[in-house]
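For reference, the structure is listed below as structure tokens.
A single protein chain has been removed from this complex, and every other one stays in its place.
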Amino acid sequence: MAWIWFHKLGSPPHFYRLAGGMVPWFAWPALLLCVAGLVGGLVLAPADYQQGEGFRILYVHAPAAWLSVMIYSAMAIYAAVGLIWRINVAHALAASCAGIGASFTFVALVTGSLWGRPMWGTYWEWDPRLTSELVLLFLYLGYMGLRGAIDDTARADRASAVLAVVGAVNVPIIHYSVTWWNSLHQAPSVMKFGKPTMPATMLWPLLTMLLGFTLYFVAIMLVRARGEVLRRERGARWIGEAAGEGS
Amino acid sequence: MNGVGDAASGTGVAALRAGWLLMRRDLRLALRRPGEWLQPLVFFLVITTLFPLAGNAEMSRLRDIAPAALWVGALLSSLLALELLFREDGQDGTLEQLAVSGLPLAWMLLAKTCVHWLLTGVPLVLVAPLAATALGAPVAAIPGVLAVLLVGSVALSLIGAVGAGLTLGLRRGGVLLALLVLPLAVPVLIFGASATARAIALEPFTAPMYLLAAIAVLSATLAPLAVAAAVRISLE
Partner (left out) sequence: MLQAINLHLWRGDQPVLRGVSFQLAAGHCLQVLGINGAGKSTLLRALSGLLPVEEGSVLWRGTDTRLDRHAFHAQLAWMGHGAALKGDLTARENLRYSAGLRRALSAAAIDAALGRVGIAAPDPRLARQMSAGQQRRVALARVLLLACPVWMLDEPTANLDAAGQAFFALMLTEHLERGGVAVVATHQALGIDARNLQSLELT
């Protein structure tokens, strides 16, 4: 039974319709949660004892960083599924993730830099998390570069899938090596926020933003994936029918 | 048919024999065109020369950037050398023949990568003492520097082979190859440079060396599979 569902999901017209139906269920809650999280974080939560008001950028930085890694993992999983079971829809999903993931990584870097400015006095320090995010950005850009360099969609899918899986294996190693390197040269990062020591008023906006960003990612990914599927299947009969339905 | 012998190409012994034969082929080819294989070496020396030219030529200050200069030079020259790994075989059709030969492709490509490392990685390591000394490393540090670079070059060759397989036959593949390989090579760079720095300072460097060796071993186990997958995809 589950197998049939899995196979149906791989069928482009079925996926197109299903994804179209799912998008509003993710987009609206995402908007609500982000608004709630921002209000909670920027207005309601108390100022930090050490860092004053400046720490509030954490409410954007931390979820963005967390999502940048999560999206890479999702991308690698979709890529692996597409590679092993030869499912085109999975490749379309992986392709859709890349741009969103790179954007979140960029946001994490910019907000991280802005956050560090009041404390470091400069716009950049080789903090382990920021450095890892930077390397992750390069991994995303490499993935997108490889896809762009190969004209044939099928070959681009498979080649970038191999790259995504190889990258996914490397991400923990890279993170460990950067943390190790940083511990040799600098004091521990000021960006550590131990979750257990965070009071509830600070924690709930953070988790709300995290959930909001995640739902936003899913919504945008589904929208982009639908576009990808349309582009790949152009010429197929079901496209005319779907357009007729106006979905 | 005259002279037909063992046809069980899937078995281990036959694969070993084939791998060995392939290595001898690549070595023989390299000896007929030695100039090509010297270029990455010269490139390495040029890059390490650029660092003092771009900065401070005072020996004690150079010693501080020596690990960085050596490793950036090694990375960039290995990227250049990767052009020599698969490109010609991809163009003249011999790679395609390997893919439909019935022989285990991962193993055959590992054999090619091994020869490539012997022809590019090892010479670089042998030449490194010149560069290291020119950058202020004490003579007593040289064996340590050699050891670190040797282990690191193995990892670089294997990681680079994955990139070379993925970008086979693409126009402007060289730049893309760099973009793909360099982030993946960050751990090798970090542990390698750190170990080299300690070696130059005549301190023990076992910790980063072990980590570097672990990466080399992990690459040796996983990279061939990725390289074979990448090459098959590129041959489509």
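List of remarks:
Chains here go by letter, A and B, matching the order in which they are written, and residues are numbered from 1 within each.
FYI, a contact is a pair of C-beta atoms (placed from the backbone, for glycine too) under 8 Å apart; a residue touches a chain by one contact, two chains touch by 3 or more.
None of the values given here were measured: they were computed from a predicted structure.
Taking the complete complex into account, residues 86, 151-154, 234-235 of chain A touch the chain not shown. The missing chain lies against chain B, touching residues 1-10, 18, 21-22, 24-25, 28-29, 32-33, 92-94, 96-104, 235-236.
Here is the rule we use: only the chains that are shown with their structure count from here on.
Centroids of chain A and chain B (each the mean of its C-alpha atoms) stand 33 Å apart.
Across the interface of their complex, chain A is touched by residues 162, 166-167, 170-173, 176, 179-180, 182-184, 186-187, 190-191, 194, 211, 215, 218, 222, 226, 229-230, 233-234, 236 of chain B. Touching chain B in their complex are the following residues of chain A: 135, 138-139, 141-142, 145-146, 149-150, 152, 154-155, 158-159, 162-163, 165-167, 169-170, 173-174, 176-178, 180-181, 184.
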